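One protein chain omitted, others in place.
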Amino acid sequence: MKKLLVIILLFLLPFTTGCWDKVEIEQRVFVTEIGIDKNGKEEGINKMTVTYQYPNINNIGKDSGGGSSNFLITTESSSVFQAGRQFMTKVPFPFYYKHLKVVILGNEFLKEENLIRVVLDELNRDTKINKRVRILAADTTAKEIMEASFNKEQRTEGTIYATVRDNRNTSSYTTKSLADIVTDFDIAGVTLIPRISLDEKGSFVVSGGCILKNYHFLDWIDPVENKVINLINGDMVIETIDVIYEQNLISYAISETETRRDIKVDDKITADINVQVEGYLQGYTLSDKSSIENDEIIMNMEKAIESEMMKAARRTISHMKEVKADLIGIGEHISKYHPKEWDKIENDWDDIFSEVEINLNIDVKIRRIGLTR
Amino acid sequence: MNISINLNENVNAIKEVLKNCDDVVYRTIEVGESSKTKTLMVFVDGLANGKVISEFAIESILKISKLNKINTESIMSNISEKVSDEFLAIHDIKEEYDLDKVIEMILIGETALLIDGSDKALILSTRGWPSRNVAEPPNETVVRGPRDGFTEIVRTNTALVRRRIRDPKLKVKSMQVGRRSKTDIAIMYIEDIASDEILNEVIRRIEKIDIDAIGESALLESLIDGNHLTPFPLIENTERPDAVAASILEGRIAILTDNTPFALLVPTTVGTFFQSSEDYYTKWPMASIFRFIRLSAALLTVLSPALYIAITSFHPGLIPSVLAFYVAASRINVPFPAVVESFLMELTIELLRESGTRVAGPIGSTIGIVGGIIIGQAAVEAGVVSPLKIIIAAVTTISFFAIANYEWALALRVIRFIFMILASILGLYGIMLGVAVLIVHFARLDSFGVPFASPFSGLGLKEGDLKDTIVKAPIQKLKFRPIFTFPKDKRRFRER
Partner (left out) sequence: MQKKNVISNNQIKNLLVTTIIGVGILSLPSNIAVVLDNDGWIAVLVSGLLIIPFILIIDKLFKMYPNKTIFEIGEEVLGKFIFKIFLIIIAIYATITLAYSIRVFGEVIKAYLLERTPIAVIIITMLLATSYASRAEIEILGRVATMVYPILLALFIFLFLINMPKSDYTDILPLFNADFTKLPRGIMVTIFSYAGYEIIMVAYPLTDNRKDTLKYTLRGLFIVIGIYLAAFFISLSQLGVNQLKRTLWPTIAIAKEVDLPGYFLENLDGIVIALWVLIVYTSVGPLFYIGGKTLSYIFNTKSHDVFILPLIPIIYLISMIPDNIISVYDEMGRILSYFLIASIMAVPAIIFFAALIKRRRRRT
């Protein structure tokens, strides 16, 4: 008899519940991109203008209707998730953040340290958001960029995400995820996020970067500087460098790099950075006979490339010292390999960084030259 | 009741008990030219083999009547001995003094020979009745392997097994079960391999049975398996004599039941349900892959619908974005929520399956086509069901048929619905709770003292029983018998 009671109770259990979390998949709105701008109005609690992008489900799959591939909505809000709540008055279905891929921060917004801290904490704390959302800095407002791109090419995840997903194809910008940014801030106080802007025709361009320091905007850097930074950090994957050599253009493609840092901490901090670059010759000039006859020519080419790269590197390093942004990992290195010294200088690192003697040595090797001589 | 010397008394007694049994034949023959001793043969028409009776029994008796010219008076009392010792050509003759027993024998199909003046009846073995030919069992076919299968006659079945194990240590123990059916069962085992304890337990459980009739070995199975609260079969059954022979050689005990071709194998573990005869007749890498496929099939058939419900209704974040968007797109105008959709589809498929098994032949396959293709296609076209769900239902069904053992697959069918209910309340969490409880359930079951979840749950892990469960190791590596049968002789073969 007792067994029967238990079984009946267990059987009734499902019918007494409300299936609290059950929401049909087509009744959810998947937010793929969020853009955050500074709200023009100064008073009130709504300091941000938040824009959500979500896909038009009807357009996916084989029965695509017409219509744009994504939708955008904007509101003023005090925080990112609060915007989601406010949208509930306009959108029939609840938002689902697990598939958020990209967050764009508008240029005015970047200067507000408190707001950035608020946003980053929100994103970090939330249980649903994937910590690998890519964060971008816009040099106009985020809203403009999203408006320009949302109904372009048909891509379920959003075109911006597809472009910025990783650095596999170019080093003009450095992809950063939320996790990366937080870690960078923890260790070095500075981070570098890709810069997105609009070109003349109104489509978006991701190139160059934006330095954030202590949760606010520091400076922009151009694509070449970005490439140098990536190179020194060992993150460069494939990149092509143009060098003029004896009035001809050498097109050199980098395939592998290796960086070795040797940092000595005495009264002065000296950083010897050796970068080993390997690559192949992408293009030269087609002459009547073979253009590359002997080893010497290759070595001269390598030297030309090195000097070109050193020029760019020197420019970049002085820019960094000028704005006091240690983007090449010197502080991080010291904190790991010379922890005792780092404890002493950690607090004054900003100023000390400008005084660090950085000896950069780039060694370029052309390993392959393609199919012709 | 004892047989009387007077033949008429005996006849009347028999006719009284077998009143209204018009298929009982009473054949009187007078023996001896001078004495004219009456003999009576009683048998059931249809059960007793008429050919044997007329060719051997009646002929022999007619021969006696010619020869007995001289001896009729003196040997009248001994005529029964004379008859049985000297003249009757039937290969199995027993003597019986108890009339009730005689009647029992008649009902089995033997012929009773009563002689006037003797208080002894002779029981002639004339059993023979219409039966099937030995043919490949329809549910357990193999691509390569023997194509004989058990029939409904227990003696034929024991013979089929004996042909494969010509060892005097192969023992056959006969028992009868069922008060009215008196069904013959035969317990087969190899004396110096099978565990005595398990054997005694089997016999003990069978002896405890007190029931009217055993129609099929399934009834026997449920009476002796020791646990009726679980959907999982604790005793394996098969129609293939080669499977039985192989199992006996591993140390298991086979129970053959009259009137059914399904033999029972004891003890049974989860590991045995992944084995099929075919594995042993194929090369081991392929066999390993097939075993793995069977395991995946079992998982798929149980969990697919539940996972579909969990992911679409509860956790769309658990699948990659592209897939999630696609699933959402495919479900846009479907009127039913995923849960209802799943139950509808699963129930429809169950209906199709049931109707397919009831109806054999061409009508059966039509149902498959009608149901599967037309209904499925129409449902998607009408937008009633999302195409993804149809695919899932199809995968589930196909996996169901890929499982080697039918009973096991049936149990999984039940479990699948339980998982669907769990998933519709608590999503993935509900499914995992179900998995946990299922694992504990397996751990608690045991088949005749052997833990059911072996070798996964510990018994046999050290001895390497997994070699023949998840994968199929080459025969050279399978030197030892599996440990779950507790064999007395552990080695299968010795290297030369």
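Per-chain residue numbering starts at 1, and chain names A and B are given in the order in which the chains are listed.
Throughout what follows, contacts are C-beta pairs under 8 Å (C-beta built on N, C-alpha and C of every residue); 3 or more make two chains touch, one makes a residue touch a chain.
Values in this document were obtained by computation on a predicted structure and should not be read as measured data.
S.K.: Mind giving the shown chains that are in contact with the missing chain?
M.R.: By the stated touch criterion, the chain not on view contacts A, B.
S.K.: Given the contact definition stated above, which residue among B:153, B:170, B:185 or B:198 touches the chain not shown here?
M.R.: Among B:153, B:170, B:185 or B:198, only B:198 touches the chain that is not shown.
S.K.: Check each of B:156, B:230 or B:457 against the chain that is not shown and name the one that touches it.
M.R.: Residue touching the chain left out of view: B:457.
S.K.: For the chain that's not shown, point to the residue among B:295, B:318, B:394 or B:411 touching it.
M.R.: Only one of B:295, B:318, B:394 or B:411 touches the chain omitted from view, namely B:318.
S.K.: Taking the full complex into account, find the residue in A:182, A:237 or A:369 that is in contact with the omitted chain.
M.R.: A:182
S.K.: To test your reading of the contact rule: which positions on subunit A touch the chain that is missing from view?
M.R.: Contact residues on subunit A toward the absent chain are 10, 17, 20-21, 98, 124, 127, 130-132, 165, 177, 179, 182-183, 186-187, 335-337, 339-340.
S.K.: Extract the touching residues of subunit B with respect to the undisplayed chain.
M.R.: Residues 195, 197-198, 201, 314-315, 317-321, 426-433, 435-437, 439-444, 446, 448-451, 453, 456-459, 461-462, 486 of subunit B touch the chain that is not shown.
The rule we apply is simple: only the chains that are shown with their structure count from here on.
S.K.: Can you work out the whole-Å distance between the CA centroids of subunit A and subunit B?
M.R.: 66
S.K.: What part of subunit A is in contact with subunit B in the complex they form?
M.R.: 14, 17, 19, 21-26, 28, 30, 32, 55, 57-61, 63, 96, 98-99, 101, 128, 156-157
S.K.: Hey, which residues of subunit B end up touching subunit A in the complex?
M.R.: 311-314, 316-317, 321-322, 324-332, 334, 337-339, 421, 424-425, 427
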